[in-house]
Structure formats: C-alpha cells, structure tokens
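Heads up, one of the protein chains got dropped from this complex, but the rest are sitting where they should.
On to chain A.
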Amino acid sequence: MRALAWHGKHDVRVDTVDDPEIINPRDCIIKVTATAICGSDLHLYDNYIPTMQAGDILGHEFMGEVVEVGAKSTLKKGQKVVVPFTIACGSCYHCGKHQYSACDNGLPADNQDIAQELYGQPMAGLFGYSHMTGGYAGGQAEYVRVPFSDVGPIVIPDGVDDEKVLFLSDILPTGWMAAENAQIEPGDTVAVWGCGPVGLFAVQSAFLMGAERVIAIDHFPHRLELAKRFGAETINYEESAVYEALMVMTGGIGPDAVIDSVGLEAHGFFVDNVLDQIKASTFLGTDRAHSIRQAIIACRKGGRVSMPAVYGGFIDKFPLGALMEKGLTLKTGQTHVQHYMPALLNAIMEGKIDTTFLISHRMDLEDAPKGYDMFKNNQNEVTKVVLKPGFN
C-alpha cells in the first residue's frame, strides 16, 4: 500500500509498504477514505518528538471502510467507521470509568516503560505518534490495522459525508472535553487561548454548554475571524495586551473559566535528558508555556482552568501561587475520545455542531508532503488539510 512515512526533519514521503494484517482477534483493517494532518503532526515534522524511527507511518485523525475483521471484532465488512486517535482496550479499570486515554492496556508492554518513568504510570496508545506512544502505524495511509476494534471505532450511518464526521477522531472531542473541563455555568464568560481546530471547537462547545460570552485569543487574523463567526469576541495578542483587555472586557472580574488550547506541544513527551538538552539550547522552556501562565493569572477568583493543550514534560515559573491563592480548579488530560463520540455524532447529525468550516484544503494522499509544507508555513490560511487516497 501507499503511506506517508516520516524520514527525518521536514522529510516525509509517500512510500510503498506492506499492507497491514489482522494480528490479534479484536483487530480490524480499514481502508482509509479520509485522514487529516493535525497540528501535533507538525511537531513530528519538525523533529521535536523523540523515539521516531525512519519509516514510521504518521496520522492519527482518520476514518474509512472496514475491509477485514478479526474473530472478536464486532464490526462488519463494508461499515464506515471513524477511529479514535487513542488506542484503548475497553476492559480495564480506567476504560470502565470512561477514562479511555488512561487505558492500562493500549500500549505494548515494552513501550510502557518510558511513560512509567516519566509520568509514574503508562497511558493509552496513540496512532502514528512515535514509539513512546506505542509505535502504532498511523492513518495517513491506504490501510490501517486498528486494535480493539470492538470498542474503539464508531460506525457512521450510510450516506453521511466523510468531511462532516472525520473530526470525531480527535479535535472535535478534544475541543468538547476542553469546554466540559471548564465546568461552564449559564451566564459564564469563557476565554479561549488559541484558535486552532481545538480552540475553535472549544468556542462552539462553550456556547452549547451555556456560556454567555466567549473571548477568543490568537494572532492569526483568519483564525480569529472563524471564532467570530461562532459568536466569540476576539483579542489579537499582537495588537492588544491580553490580560488588560480581558480585565476591562469582564468588568475587572476576569473570565469565569479559561481554556488553554495553545500549549507547549513542541515539548510533548520529552524525557528528562532530551528536555534538558532542549532547554539548554533554546528558550522554549520558559517562553512557549506563556498561554497557561496568562490564563491562570487572568482567571477570576474561584474560577476554572481547562488545559486541553499538550504538555509533555516540565515547565518553569508555573504560577502555582495564583492557582492556590485564588482557589482555581485545574482540569486537563488527553481526550477520552471513545466517551464523547456517540453524543458528538448525534450533535453533528442534528446540525448543532459545524465541522466542515475548518477544512481549507483537500488533497490526494500522494500529495501529503506538500500538505505538510503548506500547513507548516501558512497557518493563517491553512486551517485543516484533509487527505483522501485516490482523490486525484
């Protein structure tokens, strides 16, 4: 099959590789019909993430048609499914509590060591995102082996356009969980840092959960324009002072809830020694965590801090005092995708959530390297690239 493989910094290629096969009884194989490039894929592209190996197949936002099933899969050939980016077993204690991204069994046993050392306990597996998260081949390919297919993929009704449901795989549930973690009450003012896909879905979700006002913060004019389309007020941090603006806009109170969907993604999953190396050679360690610091300082007393943004290692100068003294609640975590998919599919089918507005470019899988280059170098215009095998 053809698949987008990582070969090094800014070097991704569409290679011909072996087709995936059923290995475990709960597996299925899907033929990919649509897959997207995620902002976090750019960190692999930029070679920020350790434990990548040449030839690793990327992609964790994908959907397709079931073409083969293992003995214990509950799917049927021909079904259209969207696959969660988190690989979770559905049988362990955490899955039982719907904490799917904390699944005990999603990672191969040997790959659990790094997370165990870095975080204290291993997390779920992820598709197409380095060997630290399992080394699973990703979805920017013609075919994918999907483990635990009896509990992961959600079946899409016939006749629904791929583009409407593709983002159930990651960014829509991530934006939704971000708003849920902000514990929004009717009448709230919610501030959202970052108007990438997750931030924009968080804006929509916050309104659906009863927020009276949402204030969106970014520096890309086009992305702020999209936030405005959903009813958000905007702050462009290159034009205005964010804390001061928020305080005036909220009558000196501060937002009731703050959502950081910017984060320190370039730092995701770093182990100690790599982190030290990076901190020694750059100022990322203190600069890129600006959004979470600003969010905590701006948040009103007794308010809620939601952090969907990916932080992998350690940050300096974290305002722990403000968090404690103001009595803030901090909620965060990798998305429990499987938990949110059914309700969000319904919301899409009922027209309550708009997903397709995000897609700025559609390309053939063969053109994926061009898609990465465009996405990296023009984040204002390129909001989402969707790849389709056989599109041309």
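We take it that contacts are C-beta pairs under 8 Å (C-beta built on N, C-alpha and C of every residue); 3 or more make two chains touch, one makes a residue touch a chain; residues count from 1.
To be clear about the criterion, contacts and distances are computed from a predicted model.
Per UniProt, the protein behind the absent chain is "Cyclase"; the candidates were "Protein-disulfide reductase", "Cyclase", "Glycine cleavage system H protein" or "Biopolymer transporter ExbD". When the full complex is taken into account, the listed residue touching the unshown chain is A:Asp104, out of A:Asp15, A:Glu65, A:Asp104 or A:Asp373.
From the options A:Cys89, A:Ala102, A:Ala227 or A:Ile353, the residue with contact to the chain not on display is A:Cys89.
Set against the missing chain, the residues A:Gly39, A:Gly64 or A:Gly125 yield one that touches it, A:Gly125. For chain A, the list of residues touching the undisplayed chain reads 17-21, 23-26, 72, 87, 89-93, 96, 104-113, 116, 122, 125, 134-137, 145, 147-148.
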